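The structure's right below; bear with me while I get my questions together.
A single protein chain has been omitted; all remaining protein chains appear in their positions.
By letter and in written order, the chains are A and B; residue numbering begins at 1 in each of them.
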Amino acid sequence: MAATQETIAAVEEATGQYKYGFVTDIEVEKAPKGLNEDIIRFISAKKDEPEWLLEWRLKAYQKWLTMDSPDWAKLNIPEIDYQDIHYYAAPKTAEGPKSLDEVDPELLATYEKLGIPLNEQKMLAGVAVDAVFDSVSVATTFREELAKAGVIFCPISEAVHSHPELVKKYLGSVVPVADNYFSALNSAVFTDGSFVFIPKGVRCPMELSTYFRINEKNTGQFERTLIIAEDQSYVSYLEGCTAPQRDENQLHAAVVELVALEDAEIKYSTVQNWYPGDAEGKGGIYNFVTKRGACRGDRAKISWTQVETGSAVTWKYPSCILQGKDSVGEFYSVAVTNGAQQADTGTKMIHLGEGSRSTIISKGISAGKSNNTYRGLVQVMPKAENARNFTQCDSLLVGDKCGAHTVPYIVSRNPSGKVEHEATTSRISEDQLFYCHQRGLDEEEAVSLIVNGFCREVMKELPMEFAVEAQKLIAISLEGSVG
Amino acid sequence: MTLLEIKDLHAKIGDTEILHGINLTINRGEVHAIMGPNGSGKSTLSYVLSGREGYEVTGGDILLDGESVLEMEADERARAGMFLAFQYPVELPGVGGMTFLRAAVNARLREAGKDEVDQLAFVKLVRAKAKELGVSDDMLKRAVNVGFSGGEKKRYEILQMALLEPSLAVLDETDSGLDVDALRIVSEGVNALRGDARGMLVITHYQRLLSHIVPDFVHILAHGKIIKSGDKSLALEVEENGYAGLIDAAE
Partner (left out) sequence: MLPNNLQQTAAALAARDQFAATGLPGAKSEPWIYTRLQDVVVNPAQSAQASTSSEAGLVLHFDNGLLVSDDVTAPAGMVIRPFTDADMADFAAYLPDDHLLGTLSVGHVTSAIMIEVEAGAQISDLLTLRFTANVADQSAHPLVFIKQGAGSQCRIVEHHESHAALSAPLIVMDIGAEAVLDHAKMQADTDSTKHLSLTVMAVAEKADINSFTTAIGGQLARHETHMHLNGEHADVALSSIYMARGTQHQDMTTRMLHHVPNCTSSQLIRGVLDDTAKGVFQGKVVVARDAQKTDGQQMSRALLLSRQAEADAKPELEIYADDVVCSHGATVGELDETHLFYLKSRGIEADEARMMLIEAFLLDTLETVRLEELRTSLTTAIQRWMTGV
């Protein structure tokens, strides 16, 4: 609730700059630029991977070579030279055991500066963090405490060794290697990311979070996250992302897979704040992400909440495959674009199971010269008796040089299924602004208040600590867009 | 002590001049009423005073505590102590009542170089004032003005006035849409805020409100000019004979 106050503080503090744009000066080991089988062998060898995983990667690479970059989104993306990217970059000191005492102080300072102290005493109580820096996980906190509850929370590169049977069983089971161009690419070159396993009947005792940071120049980040929630378990997972301010574009192509078994619930929240490029569109992250969850068991529930304020280009559709009877999928999204940003984001809800239900609430805010598109698919398959979907997409335009677009796809193949879609587009009314001004609020504050009100249905889905952060971000993202 | 001085104020919307030279002085402690028929420029006056965009001042001046406010934005005027109780309060979907009220109060405190309110103490204060004005806890939890009845919106305006403690309160047709009971509650709220610290300008079409909020001075506005001023008996005269006679006499 202290959000407005914090928002003001944040606005003052940031004064229109991307405040996470600094670079950490640290010695790194990089793979040479370019992508070929040798690079993949290099990555695999760096991670000391078993043969099966190398084979899996190479197969994905072969598949990727035959595929084309998707062109159906409402995005204008310059040709990407995949040979001009480092597919592996790691702080030299990050190798080996990762007890907190051994982490490079420079890295700890970096995360401290980002507002993510990795020192367990200083941390927000009840949040465990996995910190991923370029291609490797540099620290994971609270592991022992989690282990007591039977929860596994570790870098996926480690899980490959410590829990090979789980990784082998679930990796690529929700997002097949050849699902799309970027998932194939990721499968070939993924480096790190988080692995979470919540055993049967366990309610994860704290929030889990991963903090992604791209630091090195000319590198891509290709993280891979896998979360498995066994029967009757529960986990809430958060991720945050930042990158230094650079003139050239950088690629982030992640794959996230969630599996929820019977009566399990996974709540996945993202606050995405990759460097968006400057107002003219120079630099910034290309964010091409495949996120998908499978509600495999009856009454399983997967809930995606995202606040997207960063990246030059966002191509992202966190989805749910609702296989289980009475399973539930949710998608709550706020996407803010300003300057020359482009976002094409939304969700897919695939109803396979009887009685499955889904809710989609999307709030798009476009400012500056940006374009913001909601694209979503709701599909009711023949066996999804009594499936229900409700979709609400609202767009808000700030200024007259931006665009807001809504592209929902609805496919219904069961008569008992009920699909409802509503969308509106509007702007902040003069009346609303004047009312706020008359109560003493200036332009920035009034807009921030009204926009946060517009997003409230989504913001209330975020865990408290993240909601405050997200409100600040939205205010900062819209700076300079009014007046 | 002079609070508000309106000097030969001319204002237009688009190409149409609505106010043709208004003169009015309000001292602290005084309650002035402006009465006038529809289209006389009453609401325009309230918007021009509070600095709404689209209303252009073409002549004259508005002084608050001796300082011209013409160059000030609406939010600056508000922080300088001006409060407008809207005839049609605006809905702010999703904006929580407490968040909004606190933001407004803090904006003033910051301007005055004071510390911002303590969250818990503020909630307590709002609840206490809300209770006096018959604003329910439920209303405080909802988004600003969304789903409120006409009467609820007006009470919410007065609640804001009580919290913001303005030096000048402009009440624009606060009685419109109120039933007898609501009118009494709102008027009591307003009367409780009367005092030496502030002046009030009550804009209304009917005398009805003025029997609850008894003014020290009454002015009749017609065709963008004050055509007659007097004490509260002038309001009764309007009630009795209507505006037509007064307007004819002035012309």
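By our rule, a residue touches a chain if its C-beta (ideal position, glycine included) is under 8 Å from a C-beta of that chain, and two chains touch if they have at least 3 such contacts.
Predicted model, so just to flag it, every value in this text is computed and none were measured.
S.K.: Quick one: which shown chains sit in contact with the chain that's not drawn?
M.R.: If we consider the entire complex, the absent chain touches A.
S.K.: Which is it among A:Ala90, A:Cys320 or A:Val398 that touches the chain not included here?
M.R.: From the options A:Ala90, A:Cys320 or A:Val398, the contact with the absent chain belongs to A:Val398.
S.K.: Among A:Pro155, A:Gly193, A:Pro276 or A:Pro408, which one touches the chain that has been omitted from the display?
M.R.: A:Pro408
S.K.: Which parts of chain A are in contact with the chain that was left out?
M.R.: 72, 380, 382, 395, 397-427
Just so it is clear, only the chains that are shown with their structure count from here on.
S.K.: Would you mind writing out the residues of chain B in touch with chain A in their complex?
M.R.: 50-54, 73-75, 78-79, 83-84, 86, 89-96, 98-100, 102-104, 106-108, 111, 116, 119, 143, 160, 164
S.K.: Tell me, which parts of chain A touch chain B in their complex?
M.R.: So the residues of chain A touching chain B come out as 1-5, 8, 429-432, 434-443, 445-446, 449-450, 452-457.
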